[in-house]
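First comes the structure, then the notes that go with it.
The complex is shown incomplete by one protein chain, all other protein chains being positioned as in the whole.
For chain A:
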Amino acid sequence: MNDMRLIERDSTMKDTKISARGVQVWYGDTHAIKDVSVEIADKTVTAFIGPSGCGKSTFLRCLNRMNDTIDVARVEGDIRIDGEDIYDRKVDPVQLRAKVGMVFQKPNPFPKSIYDNVAYGPKIHGLAKDRADLDGIVERALRRAALWEEVKDRLSAAGTGLSGGQQQRLCIARAVATEPEVLLMDEPCSALDPIATGQVEELIDELKENYSVVIVTHSMQQAARVSQKTAFFHLGDLVEYGETGQIFTNPQDRRTESYITGRIG
């Protein structure tokens, strides 16, 4: 961990992309998220850290309304993207998810060809005018996910036949192909080896040029490496949120300090 580098980072000048106020989530009777308020900046990597079951993934899934697919989940509070309330009655979650892409913990490519995996999103959203256009979108997405050179000769091969790291990058390519504005990543490296993790982290660093990236991670080193801002969750509470450098070097809360020094969690 390079502390000097961490302190030099600065994201205070960026605009706010997502603003959440007083978010509460219940799974049935379980109060999973307790009154969380957070501002997520544009063109920044924001990391959510915390022990298992602290609600960081749950909160992430609120941001593109994936919790809607769980029957017992209930979300309260106010989450705005560019000032628009995403839980407004008029919002179609399908349209929202095109704008807020998601990469999951376990690589989950469709059991289709590599090309079809990437082309699926643009196809259903009508982003390509013709085949050549679609080819271009697929190539750009795969290049952005740093996968193009490895798969350009076998685009028609099955996506499930790739290695774990390649599969995860394919999923990232699939997510960026729909031109989202926000990219949510739910522990994207937990199933990957250190080399693949390094590749994905490099990728995240590049992606922040275009997107607001929110990443949930169990690895504090990873949070320190890739993010500019970090939020620490504990038992459903947002304990501390601030510059990554500050959280890791000078935490304000005892619980944060205990967690990053390995005493709880």
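Please note the rule applied: a residue touches a chain if its C-beta (ideal position, glycine included) is under 8 Å from a C-beta of that chain, and two chains touch if they have at least 3 such contacts; residues count from 1.
We adopt the following convention: contacts and distances are computed from a predicted model.
Engineer: Which one, "Phosphate transport system permease protein PstA", "Probable tRNA sulfurtransferase", "Acyl-CoA dehydrogenase" or "Cation:proton antiporter", is the UniProt name for the chain you do not see?
Structural biologist: The chain we cannot see is, by its UniProt record, "Phosphate transport system permease protein PstA".
Engineer: Would you indicate which residue among A:C171, A:V200, A:I247 or A:I260 is in contact with the undisplayed chain?
Structural biologist: Checking each option in A:C171, A:V200, A:I247 or A:I260, the one touching the absent chain turns out to be A:C171.
Engineer: Among A:G50, A:G121, A:P188 or A:G236, which residue is in touch with the absent chain?
Structural biologist: Here the residue in touch with the unshown chain is A:G121.
Engineer: Which of A:M66, A:I137 or A:I260 sits in contact with the chain that's absent?
Structural biologist: Per the contact definition at the top, the residue touching the missing chain is A:M66.
Engineer: Which one, A:K56, A:R97, A:K208 or A:R255, makes contact with the chain that was left out?
Structural biologist: Once the missing chain is taken into account, the touching residue is A:R97.
Engineer: Considering the whole complex, which of A:G28, A:P111 or A:G164 touches the chain not shown?
Structural biologist: With A:G28, A:P111 or A:G164 as choices, the missing chain is touched by A:P111.
Engineer: Contacts of chain A with the missing chain: which residues?
Structural biologist: Interface residues of chain A facing the absent chain: 64, 66, 69, 71, 94-95, 97-99, 101-104, 106, 108-111, 120-121, 124-125, 160, 171, 174-175, 177-178.
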